[in-house]
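The complex appears here minus one protein chain, its other protein chains still in place.
Chains: A and B, in written order; residue numbering restarts at 1 for each.
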Amino acid sequence: MSTVSEQMTRPRLVLGEQTYHTITEAISKIVEEKTPREWYIAFGITGGMTVMLGAMLAYLVMTGIGVWGNNIPVGWAWDITNFVFWIGIGHAGTLISAILYLFRQKWRTSINRAAEAMTLFAVACAGIYPLFHVGRVWVAWWLFPLPYSQGMWPNFRSPLLWDVFAVSTYGTVSLLFWYVGLIPDLATLRDRAKSKIKKFLYGVFSLGWRGSVRHWRHYEIAYLLLAGLSTPLVLSVHSVVSFDFAVSILPGWHTTIFPPYFVAGAIFSGFAMVMTLMLLARWAYKLENFVTRVHLDNMCKIMLATGTIVGYAYATEFFIAWYSANKYEQFTFMNRAFGPYAWAYWIMISCNVISPQIFWFKKMRENVVVMFIVSIFINIGMWFERFVIIVTSLHRDFLPSSWSYFKATYVDICTFIGSFGLFLTLFLLFTRFLPIIAIAEVKGVLAHELHQHGHGAAGSHGGKH
Amino acid sequence: MAEKFRLEEQMVQRMRTPLVWSAVVGWIGCFIGYVIDAKQFHFSYLVSIIYFLSICLGALFFVMIQYVCTAGWSVVVRRIAETVMRNIDVCAVLFIPVLIGIPHLYHWVHPEPNDIILQKKAGYLNIKFFVARAVVYFGIWVLISRAIYKHSIAQDEDGKAEHNRRSMKWSAPGILLLFLSGSLAAFDWLMSLDPHWYSTIFGVYFFSGSAVAFVALLILFSMYLRKRGVLSKEITHEHYHDLGKLLFAFTVFWAYIAFSQYFLIWYANLPEETGWYLHRQEGSWLWVSLLIVFGHFLFPFLALISRIAKRNLKFLSFMAMWMMVMHYVDIYWIVMPTLSHHGVHVHWLDVAALLAVMGTLGVVFVSRLGKNAIVPIKDPFLSESLHFENV
Partner (left out) sequence: MGEIYGALAMFDTPEQIVEAARRVRERGYVRFDCHTPFPVHGLEAAMGLTRSKLPFLVLGGGAMGVLAAILLQWWTGAVDYPLLIGGKPYFAMEFATPVTFELMVLFSAFTSVFGMLALNGLPMLYHPLFNAEIFARVTDDKFFISIEAIDPRFDRGHTVEFLRSLGASEVVLVEE
């Protein structure tokens, strides 16, 4: 081939002088080391928040839904906002794992494990809200099509029931996907475990994995299939969530772009949360060699892209509301932008559409502080997006005499903060007991890079010390 | 190297001849048709030009995505895609008859005097603004596609990786611009055929169909070259497998978008929205609607789901052909109920318009393809593309 005067090469994804052994060491060490004091402090704080969540929910169950600020016409408020917020955050986890896997984006390996864990914990947090909003939480099992004495079945024409199916399927499949990915790494921890109890527990959960190629053969296909299934699943789950609103006839809720718009928003918010958490974990556990600038750069680009798609959806909604020449549609959108909740609307626009635009500049995609701040902005903005959609469409309904202004109660606020506590507690437990980076997969990437860069048989001169 | 990847003059000739005939016959037909039945001509022509334009826009989208993701696997087919996308300028010229036909095509030009809704929309739906917007849309597309094409061709000479970076710089905002302008174009040219109806997802619907049709075309054309011994070693089963996956994925995505639109309107059951679908269930249109459900989704979904199907080149070409036909049916189904409300009315002008547009675009496409190497020979990722394998 004729000479290529200037080379353009793939950046390396695993940095430092790594061997397979040093990867095992670096990642297992986090789990094996003595629990750092900071962890206990953090756990204490988040644990306290979780206790607060429990207290708030107990109060809610004992007293009634009225302890939340919801009241006609705003029948849905923070509860559903938080539900959609948490589900959305969960989606980036699956997305990073599944879609990037299908697209052969090797950079995913460093972040997919943590992202999948995040998905599970976010789904757990999300589930709380609709579960407790049903009122009599002890009969929540009526949501499932189980035969019981009244002889009735759940109403399959209701989008809320589709939600039950979508979210529980999503939780289950995410758990399976995460667990299947963990099996080889659990085996690594098993083989390194010093104490009997650890060896037993990691041993049981790694199912006796012995790295057999006859097993890898089915394992890899199973993983690929799960990735293939999870991808449309993510789309469907948030589409179903959007159906909760869009099948109604309420202006501001009923619009055909809702399904893909919600999906893009979910990816957007989820990536922001992954970014926030990974930047913290990278800093706390010194993972710069695994979560490299390339990873961060790619994540910034995805946030820019999805943020812009969300902006596209806002613009389309607004334009079509005008184009429809339907005065109720037009009123809803004008009311959103300039009515009593204008402050929420403009927070949403500034955080979601404007703030990620900074990532057009390469300098900004290299600045960890900027990334962290923007990721926080997006987390806030995406919460407001759901709030704006839900509350502003409801608070001025077709009957002006019932117009009102929603105010959150302290129970609303403390429950929401508490759900962060639950989320973070689960995440802390995860970083303590499970490998936060997919060891086997990173080794696969390293093997590929050694092969590519002509190091050939660099194998493992690390040896066991 | 450069010579090896250039189409032989003889082959270009052989491809060109039938296309020239198609154009000549098509244009004569169109002209006669225009004289006999101008309204029918304009509708038939609109279907054709939108059909081919959507494929070119699909190509533009595909190429920009490849640059933004610095994709390696697709480099070997990228020049074909780039040449398709480059043809947007021809589409711009071919779009003139649509502008001439505005009074025939669009009801909003002469609304009933008591139609308050259309009066409110007159600020947007009027001929001057409509034409101005069309000029802007084409301006954007031609600008981007020319710039990227130019860089790709220049790289064949100097091999500088700088061209990839420049194309990437064009592509990132380019995708955004394409989505905005393309959606508005879909609203203008297709949605406003029924000016009372509106759907926010319509732009996405248009793009998802375009992507399906373009990937199908890419598969078909690569296969055509393969039959004639061009790029038969370079575009391997692995590439076809990947293109097959893309065809499958876009088909499913199209179905997702199509379902979302239909389902939300079905469920909410608001009279101002359901009319559009009701027209498409009237008389024989119902059969076309069902054909789209089964032919544009269920059949290809089941047919392409397995790995074996995607790696069987004969079968894959058949499916690509099928999807190209289905995309035509889809566009036809969007446009034609405006003309013939009570049932499908296939007209010979549909064929003439198709031949005219296809022939014209094809001739330019083939000669552009013949002028340059048929793969980006000095792209830094070409070797990655040549050696790539599916896991």
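Annotations for the structure displayed:
As a convention for this text, a residue touches a chain if its C-beta (ideal position, glycine included) is under 8 Å from a C-beta of that chain, and two chains touch if they have at least 3 such contacts.
Remember, it's a predicted structure, so these values are computed and weren't measured experimentally.
From the set A:W142, A:W216, A:F318 or A:F331, the residue in touch with the chain omitted from the display is A:W216, counting the whole complex.
Of the listed residues B:Q119, B:S306 or B:S383, the one in contact with the hidden chain in the full complex is B:S306.
Only one residue from A:V204, A:L280 or A:V368 touches the chain missing from this view: A:V204. Of the candidate positions A:V240, A:M278, A:V374 or A:L394, contact with the hidden chain is made by A:V240. Within subunit B, the residues in touch with the undisplayed chain are 259, 262-263, 266-267, 269, 305-307. Contact residues of subunit A toward the unshown chain are 19-21, 24, 145, 151-159, 161-162, 165-166, 169, 172-173, 176-177, 179-180, 184, 187-188, 190-192, 203-204, 207-222, 225-226, 229, 232-233, 236, 239-240, 243, 440-441, 443-444, 447-448, 456-460, 462, 464.
Everything below uses one rule, namely that only the chains that are shown with their structure count from here on.
With centres taken as mean Cα positions, subunit B sits 35 Å from subunit A.
For subunit B in complex with subunit A, the residues that touch the partner chain are 1, 68-69, 72-73, 116-118, 120-121, 124, 158-162, 164-165, 172, 175-176, 179-180, 183, 187, 198-204, 252, 256-257, 260-261, 263-265, 267-270, 272, 377-378, 380-381, 383, 391. By the touch criterion stated above, subunit A contacts subunit B in their complex at residues 1-10, 103-104, 220, 224, 232, 235, 239, 243, 246-249, 254-260, 301, 305, 308-309, 312-313, 315-317, 320, 323-326, 360.
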